[in-house]
Structures are given as C-alpha cells and as structure tokens.
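All protein chains but one are shown in place.
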Amino acid sequence: MPPSPPPSEAVYNRPNYLTADRGVWSWLVTLDHKRIGVMYLVLTTIGFALGGLFALIIRLELLTPGPTIIDAQTYNRMFTLHGVVMIFLFMIPAIPGIFGNFLLPLMLGAQDVAFPRINLLTVYLYLLGAGIALWGMIHGGADTGWTFYTPYSTTTTTKVAPILLGAFILGLGSILTGINFIVTIHTLRAPGLTWMRLPLFVWAIYATSVIQVLATPVLGMTLLLVAIESVFGFGIFDPGRGGDPVLFQHLFWFYSHPAVYIMILPAMAVVSEVVQAFARKNMFGYKAVAYSSLGIAFVGFFTWGHHLFTSGQSAFNAGIFGILSMFVGLFTAIKVFNWTATLYKGAIQFSAPFVYFCGFLFFLVFGGMTGIALATVSLDVHWQDTYFVVAHFHFIMVGGTIMAFLAAVHYWWPKMFGRMYSERWALVAAGLIILGFNATFIPQFLLGNMGMPRRYYSFPERFWPLNVASTAGASLLAFGFLIVLVYLVVSLAWGRVAGPNPWDSRGYEWDTPSPPNKENFPGTPVITHGPHEYQDTEDGGAGSEVTHAA
Amino acid sequence: MNELMRTLLFLPEQGTDYARSVDHLHYFVISATMLGSAAVFVTVIAFVIVYRRRRARQSTPVVEPKPIHEAVFIGLPLVLFLVWFGIGFPQFVALQTPPKDAMDVYVQGKKWMWKFAYPGGPSAVDTLRVPAGRPVRLLMTSRDVIHSFYVPAFRLKQDVLPGRYTQTWFQAKEPGRHQIFCAEFCGVGHSAMLGEVVVMEPSEFDAWVANQRRVVAAAQDSAPVPSEDVDVRTSLVDQGRKLASEYGCFKCHTVDGTLHIGPTWLDLYGRREKLKDGKWVVADEGYLTRSMMDPRAEVVAGFQDVMPTFQGRIPAPEVAAIVEFIKSLRTSTVRPEPSKGPVYAPIPPAK
Amino acid sequence: MAHGTSAAGNEEAHHGAARYVVVWLALVVLTGATFVAWRVKLPEPWHLLVALFIAGAKALLVVLFFMHLWDHRGPSRLVLATSLVFVALLIGLVVADNATRFPLANPPRDGNYVRTGILPEPAPALPSLPEPPRVPGR
Partner (left out) sequence: MQPETQAVHLAHHFPSLRTQEQAARLGMWLFLATEVLLFGALFTAYSLYRYLFPHAFEGASALMHTSWGTANTLVLITSSLTVALGIHEVSRGRNRRATLYLLATLAFAVAFLVIKYFEYSHHIHEGQLPGRFYSFAELQVAGASMFFTLYFLMTGLHGLHVLIGMGVLAFLTVQVWRGRYGPGYYTPVELGGLYWHLVDLIWIFLFPLLYLI
C-alpha cells in the first residue's frame, strides 16, 4: 500500500459549496450543479434501496418451487416494480445525474452547466415522476413487467396508467439532462480545452446525452399510446381492430435498447477516469476509446431488433439486426482492450476504486460476450425470455454499471465531501459484493441453459437447487451494499480530511479545493495540456500545474 | 465431447438434430467467451503485480498505441463475431422455414393452457402427441394475450400472437416426453401454463390418430342432435362440467371446497356472498351468469379481480349448462373421487 | 473581459424582409401543386411519392429560411439531420419487418387470408380466427 500524502498537508476547504449558504430553502432552489449532484446522489440511492428491496422479495419467493411468501399476483407486481424502479429511478438517472452534474463543469473549467434552471427542474421532475409511480405502486401497481407488452398491458385489470405516467415524466427529466450536457460540452469548454483534450469521462457522457435526447421521446410516445389504448380502446395495438402487438415491441425496444447504452456508457465514462488515475498513466488509445463511445451511441440505435427474434419478426429483419448487433459489441471490445492496455507500464495503486474497476472489467467482458452470443440468432431462440437473458443483463447492469457507480462514489468521495472513506472496510465490502454477485448470477446463467423461463412464480423441481444458490448470493450482495452505505455515511463526519488531491490524480476536476468552492474556479482556467499526463510528476515536476488567467 | 459439454453447461437433452447443431455453436461461443475473459483477467492480474506503484508520486511513460494494436483490437473480435453470426443465422432461417411435407398441428395458446388440434383429427389440452422422425409444423395463434411456445429440449421457441398465426417446426429424433413452457409473461397463471410433447413411434402415433378419429366419428353417429362439437354425454350437468374444463374454469375455481384463485364452486349455489364493496348477494343463476359476463362488477371479498370476461365467448346454452353444473355441486351429492374435470382422456389404442 | 459583442451574432440582420415573403410565395405555390397533384389521381406509387416529395421541398424551405439554418451552420444542422435519419430508420425497418414476415403473421389483407405458397394446397380449413379480447367496457 503506497504512503498517502501526510495528513498535515490536507486542509478541509471552508467555506465550500456545502456551507456557502445555509438552510433547506437554499437547497430547494439551488442552481449550483454540485448541490444538484448531491441531491441526485441521495434520491437515486433511495431508489436503489427500494429496487433492491423488491429484488430480495423476488429471490425469497423463488426459494421454493411452489408459493413461498407471496401469491402469484403480488409476485408479478414485485418483478414489475423491481424493473421499473431500478431502471427509471436508479440506472438511467444515477451516474449522469450525480457525477455528470457534479464533475462536468469542473472538468470543462466552467462555472456551471449551460441551463442551471432546467437542471433544477430535472430534480423536481424526478421527484414528481417517482411520486406518481410510487402512488401507482401503493394502489396495486402494474403486473405487466417493466416492458408493458401489449395486449396484456392494455387488458390487465391492474393499475398501469400511473406507472406509465411516472415513467413518462422521468423520461422528460432524462431528455432535459441530456440537452443540458450536450450544450454545456459544446459551448462552455474553457479556452485551450480542445475536443482532443477532453477527459474521456466527458466523451462518454456526451454519447449518453445524445442517446437520452434522441431515444427517450419514442418511449414517451409509446407509453402514452399504451395508456390511451388501455383507457379508451383506440385499438392501435389491439389485434382485434387491425393493430399489431409487435409494433409496440418495435417502438418500445427502439428506446429500450439505446436505453441499456444510456446505462452502460456512463459506467464506461467513470472507468476511463478511474483506470487512468489509479494506474497513473495516460489512456492507451485515447482516440479509439473516445470515438467508440460515439460509435456505441449511434450504432446502438440500429440494433433493437435482437429483442424480437422470437416475437414473430421476419427472418430478413433478424439478419439485419443480428449483423448490426455484432458491430455495437465490437466497440465495447475495443474499449476493454484499451483499458487493459492502459495498465501496461503503469503505477497501479490497488485501492477500492481499482478493485471495482477490475470487477467491472471482468463482468463487462463476460456479460458482453454473452450478449454477443445472444445476438447469434439461433442461440437466442433457446435463451430468449429465460434466465440466461436475466443473467446477461444483470451481469452488465449490476456487474458493470453498479460496480462503476461504486468506483465513482469511492474515487470522487473526497472531492465531493472533503473526507476519505476507510480503505479497509472498502476492500472488505468490495470483496463481498464481487463474491455475492457471482453467487447470484452465475447460477442464473445455468438456469437459463436448463430452460427456466423468466418471470416464473413457480417452477419445476429440477430448477430448485440453482435458485437456492442464487437467493443465497443475493442476500450476500445486499449485505455488501449495506456495508458500503454504512462506512460512507460514517466517513462524512469522522472520515480523515482528504485535502485537494488525495489520489494525486491529474484529472482537471482535482485542480479545485475539496470540497470545491461555490464558484468552481477563481478566474477562467486556461488548459495547456491533456488530462492524466503523468510522465513528469516525479520530484514535484511543475509542468502539470494549470495556469489561471486573470 | 458433446455429452460432456452438454452436462457441463446444464443443457437439457437434444431432442432434434437442430438442437444438436445449435449446441455445437453454443460450445464454440461459450469456450471463446471463457477464453476471452480468462485472457483479460490474467493480463490484468499480471499488470497489477508487475506494474504496482512503488513510489508515491511515481511518473509513468506516455504509451501511444501503434496502428497494429488498434487493428488487432478491432479485427480479432469483429472476425470472431461475424463467424458466429455466419453459423447462427442460417440455423435460424432453417428453423423459420418448415419443409413442405411437414404434418400440420394447430396450436392455440389461451390464458394459462395450450390446446392442440390436428386437421380433421382429435384435439387435446396440454399434451401434444407427435410421431418421431417426421417433421411437424405448428401453426400457432392465441385467444387473448401474447404467449410463447417453448420446448427447451428442442431449443425451440416462438411467440404466439393473438389474432395472428405464427409458425415453427421440428423433427423429433426418438420417442420421449419433453416439457412445454410458456416463455412470454401472460398473467397470474404464466408459470402454470405447462404442457408436454409426447413423441411416439410413427406406427404407434398413426394408430392413435386413427383410433381417436374413430371415437369422434362413433360419438357423432350416436349423438341424437347433430351439433358441431360432439357431446359424448347428454346430461346438462356433465355437459356443464366438460365445458367448464374446456373454458379453463378449473384453473381458478375448485369444485371440492379448497381455496384457490377464485371462489370454490362447492355449495356456491344459493349461498349469501359478501362482496368486496361490503354488499351481500345471493349466488343464484342471475349472479352466476352476471359474474361470468362482467366478473369485475361483483367481486367476492377476499379475492382479486383477475377473472377475464367471457362476454361473447360462451353461447347461452353453454352458460346454462355450466350454471347447472355449479348447482349440482352440493356436499350431499358430490362424488368422492377427485373432481378434476375430465380432460380428453384418450382411449388406449387396441393392441 | 467578455470578448466579442453579440451584434455580430445574427449576421442575417442585413437580409431584408423580402426573403421571407419570397419563401412564403414558394410554399403557397407548392401547396397548390400538391392539391392539384391529388386531384389528378396519379397511378398508385407515384401518387404518394409526388405528395411526399412536395412536402419534403416545403419542409426544406421552412427549415432553411424561416428557421435560419441557412445562416447558422454547425451543430444545429447535425442535430436535425440525425433525428430525421433515426425516424427514417425506425419507419424503414418496421415496415420491412411486416413486409417480409410470415404472411399469416400479418392481419388478413382486405378481409381474407391470401393463399400463399406457405400453405400446402388445398389448405385445410383454417380454424376461424379467434375473437381477440375486446377491451373491457371502460
């Protein structure tokens, strides 16, 4: 373990953006992107806890083949709410909302995002959407699965409309965040910060915002059509009146496949920064990683059909979508190779964020390759709608996005709150989480191979042992997340003072005191070199200091 | 090698040649995945150990990729992925185009049961009998929502769309029994919508079909009033029991008093029922008929309103038969044997 | 400290109002043209193509001159182009799917199932299309 900077040098910057103005009202009407990032941190963590609760109830129910703790109707509601809450309240808003908001202006040398008032509006849209969805859940909630396939979603007797309206409003918040970030990156870059000197975090957030802006409206329209169909019966998806239920699947997946890239691209953004900071090395193939983010964003729009291979879609379309899905997988492969190659000749500090990076890398490779396997059309026929698909996307979402989320929380915790978390507990929790994750989802791959369909309340005897293993893993995973929550909250008050740059990282955001001041930079910083250049940091090289213009 | 990999990956047995070829692609893909992730993992572990940080502010050289690196990083995975697609897609096209001489079977998915009908032959619920070695084409449709006909042993899955027909085919290798699942979420009974593919010797199958047809023909001759669907027994109560099983009422309502998704029918007729909104109602013919046509209007307290409406699906005489059957279910007159409605129990073929 | 004043921003300031009126006249003429094309009842494929072509021309005029894309180069054009490409992609692939699908997976064209090569002749009596769910009388 390398010696961290002596405590005497670390000073807790006061007054900072947290203490600049007091009172709840100052938080409710703040336009400061850093405070909005902290608010998103609190809100999405609550969303994650709620979604996790539903997940545990599902895993408990699947402990035995027959009914265990709840009946079929409640089980159907549980997995629907697990899907809706996890995706719309955590996976999509979390990393862009927290770290995009907090770090983008710091990395670009700007005072704030382009439209601060719209930024605050997205927080209230998040609250409104989550409120309406929760109201729907309390009053019975939908039992259609988060995919709302018609005609089941339009003829079910449970209340689907509130959850659809909640998702619509959360989608609107997601669009506005996307617009905000794209305009910020285009117009508010500091002088000297050319596109090729942008941190890779900014590239990936830019790609995410492009998807958020261009894909979410189609979801909004589709959910609106389902609500209209279930209330008035216009027959747009009703096969009895000429409607085509597969059209809903086309429109839904046109959003939802790019949406899975909205979830993984911010994780790749975080990982690009973490690997450079903890290997103390510039990114191997900066251009390749930057352009592959844009590649994922654009080609990601052409591949939604691989969700419809067995849904009655024509073989001709299956061919087109199959080939295009291979190319989008290729961009992820390029990123993985470049991250691994970045470690070559580096100076790796093996602390918690880096452990999460290793977990992320392995799970993204394994999860990604199973994704490619799913895109070879004939294998998908066997795996579609089985636990293999459930395991695949949980490998990418939990193994990928949530690992990267934890890496980001640990890496930027000292910058956001000025205090260090306890390294020992962090490594213990990381180990538990990685172990629990494997124990939960590897059995599900095997269940998928055996042919256990997803969303099954009761299952034949032969699937029992693997389900017990998966439930055990799930409880271990939940325990790991709990430990992380505890020691992070504890570190807020009792954590060691971190000082401006505890990791001695050359990212632009580390040139501010921690926690940063309300107005990020005294003047307008002039950028004279690329991010993460460590070639002359030995014996206090001054080359890397950022000069502040008058 | 095939058996080893198949058991290693927990794959079900291979009922068709198509399943076998798909599994071979599966082994190729999974071993490449294992190799790829192991390679990345070992490289990372090696780099972490070799290039660990030695000094606090250690500087590192700037390493820029040479074009060859990018070419390999892009070329290798692309070729591998396209090869997989090249193998997988023709298999899928073969699955989607049944041979001309295939035997047709009409499949009908309905909320929480599978119904199979042979053109001009017998029909059965939840058991599909097919001859071994002969291609069988399934022409499938659904009565209500999207279901998905899934036989893991044949690596076969095809969604069943309401108001539309979808098709798929298979050719079972040798006799055996394989489970059918519904793979597209379709409500409360989604996990109970199981069926079975019974693969029989071709000769045995032909005998069975001929036998079934003879029974149906005989019943048609003896039936006094020729009606389009033959009622083997004539009394209204038995007809009601058969119709109740056909419309899937027994999936939610029991006849022996045990609690299930819907209220039990034992001693239901004439009982005073407390409704969800607190009102009391006597379960007479009117209430029984109304609750069949618009179930959500008067839901009995303590039960969810998940019953689908049968409005326009059951003709009046059949409604009357079902109500008669419910009226006959009184403790004093109920026969002791388990009253699971008789599904088309096939008559054993004459040896 | 702020460099550059904003007056130089709208360089189309020196254009007169005449440009808008000319564009408006062109739009009116095109609307008339499409109305006439409709009355003249062209043969099947051309009927739609001509109408869409004229609509495209009108849209281009509005976007370039009324919405000033003629003067503001750069990201705005890219944004509009990308969204149109994605809409075209969505429409193209959805219609391609239904065009190349198993014929019986589409609704019966004008009332009855067109016998295609898929079904062996003479096709056995197809079970009558089941009555899909009416949306409960809400």
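Letters A, B and C name the chains as they come in the text, with residue numbers starting at 1 for each one.
Here, a residue touches a chain if its C-beta (ideal position, glycine included) is under 8 Å from a C-beta of that chain, and two chains touch if they have at least 3 such contacts.
Please read these numbers as outputs of a predicted model, since none were measured by experiment.
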Displayed partners of the chain not shown (whole complex): A, C
Contact residue for the chain not shown (choose from A:236, A:320, A:476 or A:526): A:236
On chain C, residues whose C-beta touches the chain left out of the figure: 2-10, 13, 17, 20-21, 23-24, 27-28, 31, 34-35, 37-38, 47-48, 51-52, 54-55, 58-59, 62-63, 65-68, 72, 75-76, 79-80, 82-84, 86-87, 90-91, 94-95, 98-99, 106-111, 134-135
In chain A, positions touching the absent partner: 105, 110-112, 114-116, 175, 178-180, 182-183, 186-188, 213-218, 220-222, 225, 228, 232-236, 238, 241-244, 247, 250-251, 524
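Assume only the chains that are shown with their structure count from here on.
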Topology of the chain contact graph, where touching chains are joined (line, ring, star, complete, other): complete
Gap in Å, rounded to a whole number, between the CA centres of chain C and chain B: 40
Set of chain B residues in contact with two or more other chains: 96, 144-145, 161-164, 166, 296
Multi-partner residues of chain C (each touching 2 or more other chains): 102, 105-107, 131-134, 136
Complex contacts: residues of chain B adjacent to chain A: 9-12, 22, 25-26, 29-30, 32-33, 36-37, 40-41, 43-44, 47-48, 51-65, 69-70, 73-74, 77-78, 81-82, 84-85, 87-89, 91-93, 95-97, 144-146, 148, 150, 152-153, 155-159, 161-164, 166, 179, 181-192, 194, 261, 296, 304-306
Residues of chain B that touch chain C when the two form their complex: 96, 100, 104, 106, 108, 117, 119-120, 139, 141-145, 161-167, 294, 296, 308-309, 311-313
For the chain C and chain A complex, residues of the former touching the latter: 75, 82-83, 86, 89-90, 93-94, 96-102, 105-107, 131-136, 138
